[in-house]
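Here the complex is missing a single protein chain, while all its other protein chains stay put.
We call the chains A, B and C, going by the order they appear; numbering starts again at 1 in every chain.
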C-alpha cells in the first residue's frame, strides 16, 4: 500500500517513443530493450505485406467478396508488433479489427477472413494456430485470454497470451474484471489497447476522462505503459518488456496511441463524425514511412529490400484475390454440426426436416 | 495527459487519519475541512444510537423477526458520516449493509428494515426519503446513483448523490462502468467504498492486487482518497470535501478502511475463515470509543452527554422491538400490484385465480 | 406522398416524442453525430442539441443502469442497444432492476424508459449481430415487449412505448428497416397490447410478429392461390399479450401455425401455442404447429437463408394442419412409440 508500489505501476507520463514522426530517433525512456536492426527490418517487411493485405481485403469487400471488413490501415505498427512478439506457443486473442496481426502471425489469409467473408464464424483452427476466434462482443475476450493464460501457467509452461482490445471496449465491465482476475491470479497475459481514437464514431474524449487509458492498470495492481502506437520501435520494445513481465506472472497493460485511417468498416461513413484534416495529420505520422526512413538512415534498408517486401505483398494479395473470387461451397446440413458433441434428438429431427426440404428443392 | 493531472487524481499514499486508535489527534493531511466540535458531538450521539439500533436488529433476527440481518457493527464511523454529510435534498444509495446509515438519515427504523424483515422489497418511499431501495445485486446501484446524479444536475439543482458499496463489490463490472459514466457526464456523485476487509469470506487480498481500492479512480479521471474508516473525524472531513467536488461536477471516490466486526450476516459463520485475534485487533480500533476519548479530551463530552445518547438509543431500540414484535398484516392480493401501472389481462386472470383460492381457504 | 421506410418512421417517432415531451432523452453508442449505425437517430443531436441526444461510453450495463437512474430523476430515456447480442451485458440491469423497480418500491419509483433493440437476422450480419432475443425479455415480469412489422406501427408503437408508464423493450426487426410504405405516419392513440389482423381468412390462422409478419403474409398470398384462405395476425405487442384477438381467430378457424425467427425451443412461440391449446382446445381441428429458427447458434451470413423460416416452410406447416384424413407421421418418428 506504499506510494512506491503505486508509482511502479503507473505508466510514463507521455507515450514511449523512439522514432519521431520524421523517422529520426528521439530519446525514449531507458529500461526497454531496443529491438535489433534485424528485427526492425523484419518488421518493415511485414508492415509492407500487412498493409497490402489490408488494401486487398478492402478491395474484395467493395467487390462483395467479404460481408464486412474493418481496416487496420494506420495501425500497422501495433498489428505487426503484436504478431512479432509472440512465440509460436503463445496465444493471440484478436478482435474483428486484427486480421492483419493474424495474417502476420502466419494464419492462412483466407482462413483468417472466414468470419468477415461470412462462410464461417471462425475459419481457422484456434488450437493449431494458437489464435482464438476473432471476437465481436467487445472486451469479452480479455477474460478468456486471462483464463487461458492462467491455464498455461498452471500447466507449468512459460507461454503467455496477448489480448487485443480497442479504446472504446475498455469501457465495458469485462475489461475491468479481466484486469482484476489477471492480477489476482498472476496470469501471464498482456493487454494491448489499440487506442485508435474512435469507437466507431465516438471519440476518446467522450469515452473516458482518464489521463490516458494506461492509467487503468494501477487500480488493479497491473503494471502499465503508454506508447506511441505509430512508432514500430517503441511498440516492439514495450511489448517485449511486457511479455517479460507477463511470463514472470505479472500481467501488463499497454496502451498504444494510434489512429484508424479508414472508416470503422466499409459500411461506415466517417465523414459524418470527423474531418479529413485530422486524418491528414495522422497520415503524416504513418508508422510504415517512419520505420522506412529510420532504417534507410541507418543504412539498413535498400530500394531492393523495399521492392522485395512489396513483391511479397503482391504475391499474398494475388493469392488472396484468386482464392476469394471463388464462391465457397457450403453445405447447409452442417448447420447442425457442433452445436453439441452429439446432436440432441430435437436437432436430429430438425436436420431431417432440412434434408427433406433440400431434397424437395433438388427434385 | 500530463503527469500533473494524474497526480491530482491519486489518493494519499496512506489513509487519511486525524485520530489515532487511542483517540489522540495525529497530523493528518491539510486541505480537508476539519469538522466542528459540534458536528463531532452530534456524530458521537448518532454513533451511540446507530450501534444500539444494530444490536437491536441483530437481536430481533435471533428471535426470528428478521429474515436476515447484515450488521454494520464496527463500521459506525462510515455509516454515520455517510448520513451526516448528506443534505435533505441529496440522495443516498445504500446496500443491504447500510440500514444504520438510513436510520441515521432519519428513515423510520421499521420501514428501513422492510427488505430484511421480509414483508416488502423496500419498506419506505424512496422519493420521500431520497433514499434508493437497499440494493442486493452488488454494485448495480452505483450506475443508478450516477444516472440520478446526472439527472439532478440536468435539472439545475446542486443536489448530490452518495453511492455506498463494499470492497468486494468493486470487482464487478458495473462499478467500473459507473466510475466511467460519472466522470464522462460530470455527475455529482460520491462513491464511498466501505472496505471492511471481507466479501463474505473472501479477504481483500484475494479480491484485488491494487495498492488500495482508491487507486481505481485515476483510470477514470475520478479524484479519489483513502481514509481511516474507523476515524469519524477523518470520515467527515474527507466526505465533506468529496461532496464539495461532486457538487461542482467532479465525481469522487473514497475508500474507507474499516472492519466488519460481526459475521457477514446472522446466517454466516465467520469462524470458518478468520480468527478472533483479528477481530480483537480491530475492536481496539473501535470508532465510537475513539471519538468518545477524543471528545472527552477536548472537554466536549460529559458523562451526561453519553448517558443521553444511550437513552436515545434505548428509546429507539424499545420502539423498534415493540413494533417489530407484531406480525405485519400482509394481503397476498397485493402481489399483483405495481408489476405494471395497470395489470395486464394475464395478471387479472391470475389475480382472480388467487382470489378464488383464498376464498376457498376461508370458506 | 413519398414512400417512408421503417427507419424513417422510427426517426420521426423519436422526433415527435422529443418535441412533445422535453423529458424524453435519446442516448447510447453512436446515436449522436453518427445517427446510429442504422441511422435511426439521424439528425437528432443536430436538431435537438447534445443535451437531448448524446453518445455514451461503450458499456451496455452502464447505459441501462445510468438510464434507470435518470428515469428515477424524472427523465424518460430512450436508449439504443447497438445489436441484439450486445444487450446481454445489460441483462442484470434489465431483469433485476428495470423490470422490477416499480414493484420493488410499490409504485414509488417508476421507470418509464424504452430500450430499443435492433434484432433478428436476414441482413447478412456476422455472428452476435442477428440474435432473436425476445424470449429472454417476455419471460421477465415487469417488462413490456413490443415489435413492429409495418412502417406505421414502427411509428405509433414507438410513440406509445415512450409514452408508456412502464419500461418497454422495443424490438426492431433489422431486416425491415428499409421496408417502405406509401403512407402518412399517423399516431394512433391506444395503449400497447393490441394485435392486428393483417389479413382475414377462414381456413387457418397464421400468427407472427416482427420479421416473420411479411413471411406469413407472403405465405397467405401463396396459399390463397391454392384455395386455402389464411388469416394472418401480427402480434405487435408480445407483452401484454392480446389473448382476445388470437383466441377469437383460432376458435373460428380451428387451425393455427405460429411463425417466429428465433430458435423454436422454449421460444416465444411456445407460449403462444400453450395458450391457444389451453383456451381453444375444443375448437382445434389439428395441433398448433410452430415454424421457427432451428435450435442452433445463428449461422454465418452465407448460411442464414437455410435457417430462417421461409414461405415454403410456412406453407409446409399449413399443409400439415390435417385438412384431410391423412395422419401426420412427422412427429411419430422421433418418439419411438
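Quick note on the criterion: a residue touches a chain if its C-beta (ideal position, glycine included) is under 8 Å from a C-beta of that chain, and two chains touch if they have at least 3 such contacts.
Because the structure is predicted, anything quoted here is derived from the model rather than measured.
Here the missing chain is touched by one residue of A:133, A:166 or A:313, and it is A:133. When the missing chain is restored to the complex, the residue among C:76, C:104 or C:236 that touches it is C:104.
Considering the full assembly, C:290 is the residue among C:144, C:175 or C:290 that touches the omitted chain.
Against the chain not shown here, chain B presents residues 67-68, 96, 114-121, 136-138, 168-169, 171-174, 199-202, 206-208, 267-268, 272-273, 328, 330, 332, 334-336, 339, 344-350, 352-354, 357. With the whole complex as reference, residues 61, 85, 88-89, 91-92, 95-96, 99-100, 103-104, 127-128, 135-136, 138-139, 141-142, 239, 241, 243-244, 247-248, 251, 262-263, 265-271, 273-274, 277-279, 281, 284, 286-290, 294-297, 331-332, 334-337 of chain C touch the missing chain. Within the complete assembly, residues 120-122, 125-128, 132-133, 137, 140, 142-152, 154-155, 173-174, 177-178, 180-181, 184-185, 337-341, 344-346 of chain A touch the chain that is not shown.
Assume only the chains that are shown with their structure count from here on.
Relative to chain A, the chain whose mean Cα position lies farthest away is B. Chain A and chain B, compared by their mean Cα positions, are separated by 43 Å.
Multi-chain contact residues of chain B, defined as those touching 2 or more other chains: 173-174, 177, 180, 184. Shown for chain C are the residues in touch with two or more other chains, namely 56-57, 59, 61-62, 89.
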